[in-house]
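Below are the structure tokens for one structure; questions will follow.
Here is chain A:
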Amino acid sequence: MSYAIECKDLTKRFGDFKALKNVNLSVDKNRILAILGHNGAGKSTLIRVLSTIMHPTEGKVFIDGKELKEDDTLLRSKIGLLSHNSYLYSNLSAKENLKFYSSLYNLKDPDKRIDEILKKVNLYDRRNDRVGTYSRGMTQRLSLARALLHQPSILLLDEPETGLDRDSMELLWEIVRTDDTERTVIFTSHNFQSTVKICDEFIIMKKGSVVHRQDNNGITESDLEKIYSEVNEGKK
Partner candidate 1 sequence: MRRRTLIAFGISAVMIIVALVMVFIVCPTEATMGNIQRIFYFHVPVAWNAFFSFFVTFVFGIVYLKTRNPKYDFIAESSAKIGLVFATLILLTGMIWAKPIWGVWWTWDARLTSSLVMWLIYLAYFIIRSYISEEEKKYRFGSIIGIVGFIDIPIVALSIQLAPTTHPKAMIFNDGLHGTMLLTLLLSIAAMFAVYFLFMFLYYDLRTDEYEIARMKKRLLKEND
Partner candidate 2 sequence: MDNLGYLFAAYTLIWIGLCVLVFDIMRKQKKNRQEIETLKDKIEK
């Protein structure tokens, strides 16, 4: 069986700066993987390369065993992305935004799916309001709806919790975990508490490399914190 995601020798250079250094990472299907690391460790860059926003300088990404290329629209539509940017147009209503994205993802029965996902993120009542009038939490929920709209088998979340209150955060993870489709989730985070609760395994990145990988077999928050600081300071 092929991996859901497999990176081979991924390197991303910005001028002389290497944001990713020969990253090799494979993730099994239906797993939830957390990526931890300081700011500038390469977490966001990795997510951006996996979501095809960014082109790796060297190396390849495989999705379900097939190489991910910019013009392979079929493969790319298996990926959903939620970042700290909402990717929503403030002049359009929630429904119009989702409708727009459903045409980009070429959905079969968009109206039905849009209503369904809007109900799931508790925004159905406000579906015709302009996104510009939404609160931060609502925007983030709609953003999640946008990422899940096309039922991606791989979901990438780049610091999804930024700026969210506790309730919205819990709803977010609730939806990610209970959504009907089978999917692999990769998320970056600074929050150890939710990480230990949610992930199946986690990796720690440092200066563009993956320096630690571990399964989550009931690890506690304080254990994780200890491992995290050991990894970051110990191997200096």
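The set was built so that all candidates are chains of the complex that A comes from, given by their letters.
As a convention for this text, contacts are C-beta pairs under 8 Å (C-beta built on N, C-alpha and C of every residue); 3 or more make two chains touch, one makes a residue touch a chain; residues count from 1.
Since we're looking at a predicted model, the values are computed, not measured.
K.L.:
Hey, among 1 or 2, which one's touching chain A in this complex?
P.N.:
Touching partner of chain A: 1.
K.L.:
Across the complex, what residues on chain A touch candidate 1?
P.N.:
Touch list, chain A to candidate 1: 14-16.
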